[in-house]
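Report on the structure given below.
With one protein chain held back, the other chains of the complex are shown just where they sit.
Labels for the chains are A and B, by order of writing; each one numbers its residues from 1.
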Amino acid sequence: MSPKPTVAFFEFTSCEGCQLTVVDSLQDHPELLDAIDIVQFREAMSEKSDSYQIAFIEGSCTRPSDEAKIRAIREKAAIVVALGACAHLGGINAIRNRSDMQEVREYVYGDKANWFPTYEPRPISAIIKVDAVLPGCPIDRNELVKAVTHLLQGRMPQIPDQPMCIECKLKENVCVYTQGKVCLGPITLAGCDAICPTYGDGCEGCRGTISNPNFQSLREVMLEHGVSEEEIESRLTMFMTNQILAMAKAQ
Amino acid sequence: MTTLLKETLDSQSIYMPTPARIVDTVELTDLEKVFKLKLPSGFELNHRPGQFVQISVLGIGEAPISICSSPSRSTGGTFEICVRRVGNVTNAMHALKPGALIGVRGPFGRGFPIERFRGKDILFVPGGLGLAPLRSLINEVLDERGKYGRIIILYGSRSPKDLLFQAELKEWQRRADIECHVTVDRPDENWTGNVGVITTLFPKVTIHPRNMVSVVVGPPVMYRYVLMELLGKGIAEGNIWFSFERRMKCGVGKCGHCQMHHIYTCQEGPAFSYAEIKHLEEAL
Partner (left out) sequence: MSFRIMPKAAVPDWITWLRSRYRVVGPRQLKDQFVFDEINSPDELSLDYPTSILPPKKYLLPPTEELFQFTTKGMHTKASLEPRPTVIMGVHTCDMHAIQLLDRVHNTGYADQHYQARRQNTYLVSIECLNPCTEHSFCKDMGTLSVPENFDLHLTDLGDEYGVDIGSEKGEELLRGFASVWDPTEEDYRHVNQVMAEKWPRFSYRFNFDVTELPDLLALSTKSSYWNELGDLCLGCGMCTKVCPTCYCFNVKDEVDLSLTEGHRVRIWDSCQVDEFALVAGGHNFRSTRALRQRHRFFRKGKYQLEAYGLIGCVGCGRCAAACLVHITPVKTFNELYRRHKQGEAVEAQS
């Protein structure tokens, strides 16, 4: 593809860590800058253009007033990519969906609660059509480079529908369950090169689930490893609150 | 002259494609395009109807594509494939222009046992893109028309604009020695032909099952209904032939993706008689 595609980055409710990972990736892979033309990236540059072909959106939508901004991006961009767990799933922000929204507002903002018209955090795909997703908290930099490569080739980045255990075993990690840890790897979408188990921690499920997760069986695995019901729910809803709530609703 | 497969086997890696040149492309529908390919000089494809090739767009990937030209019309190292734009590789292929290079391995698989069809009536039942592999067999049969009995073609498609190889279809419908009927699920205002699923064409032809071979290629959902018709007409299970679409990653019986029970589709198929696969629940 030539000339270089124009790319813009946007953030909604998030920690901006995924954009920081993009900045890191630009240092690891300076050739990215030869391949794409970044025209808007508040975290990394001051120049700004509103004409772009590819939009990367970080963050979840947590306010009704964000919706118009998200729709405006969709109208301008030929391709919209959800960047990271917040944009992909609602992310950590969605934990508050487990509670009553008014209570949450009062807990956070006290007597100013009504000044802040927030609502249930939701993924970008709840507002507009999203063409591709870069999952994770934060995103995986190799996956970012691969996604850009695919976009340059004129195809949509696709995340293989495989559980993380596959990658973890390819790396020949010692299963963290045998080390007394808890891991969501069996139901979590692969692509991060099993980074947490590689460093001895259990997977927290930040990339969301494979298309057909066996939650029931995984719950039993965790119980068998001495994890309490409460702890199981808190682990499963760290990144997957919206998915768990949707499943409960469907039943 | 050597064959491409021999080259593939003798080359250092069975997985490495040989570059072939796109000499012509013909857009058949919004989704389907025919590519006429030419192998490097000195090579012949030497395929059988029903076989497939692994086509590479380097940097994107590889996909199995059936050969749609008949061996009789694939000379001088040329052959044709009909490609539906459905995935990364096929999308990338559609963007290629004549003159571009494309990777080819094969031909792979077992084709249709055409020598066993001689002297018999042949009922071709292509549905949608299924006409592509069947066109190879149909043209091979038509080029030696005298060796076969009645030739019946029942072709079903979603809509008139989805019909493939329309010029050839017209020619087959015009010929007195071919019984060719076409149906569409959704007609447009100009369509005067049959409307309905493919099985609605069966009443239009008389079938003498004792001497008949039927070759059916189409989407999985079509097989069940056509099969019921054919068995109902009394055609022997060993005389009903299918071709299966599986996502072969290697074409050489190793990668496992096309395995239905114990059978590697890329080795023992993709052409199978119903008698061979009727016990395999993963087949139909």
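Methods note: a residue touches a chain if its C-beta (ideal position, glycine included) is under 8 Å from a C-beta of that chain, and two chains touch if they have at least 3 such contacts.
Note that the coordinates shown come from a computational prediction; the quantities given were computed from them, not determined experimentally.
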The chain left out touches which of the shown chains?
A, B
Quick one: which of A:Ile92, A:Ile187 or A:Cys206 touches the chain that's been left out?
A:Ile187
Residue among B:Gly87, B:Pro113, B:Gly149 or B:Pro209 that touches the chain left out of view:
B:Gly87
Touch with the missing chain holds, among A:Ser46, A:Thr178 or A:Gln251, for A:Thr178
Missing-chain contacts on subunit A, rising order, are 29, 31-32, 34-35, 145-146, 148-149, 152-153, 160-163, 165-166, 169-170, 172-175, 177-179, 185-187, 210-214, 216-218, 220-221
Could you list which residues of subunit B touch the chain missing from the display?
9, 11-17, 19, 58-62, 84, 86-87, 101, 103, 219-220, 245-247, 249-250, 252-257, 259-262, 267, 282-283
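The working rule: only the chains that are shown with their structure count from here on.
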Rounded to the nearest whole Å, what is the centre-to-centre distance of subunit A and subunit B, using the mean of the C-alpha atoms as each centre?
43
Which of the residues in subunit A come into contact with subunit B in the complex?
153-155
Give every residue of subunit B touching subunit A within the complex, in rising order.
59-60, 88, 91-92, 95
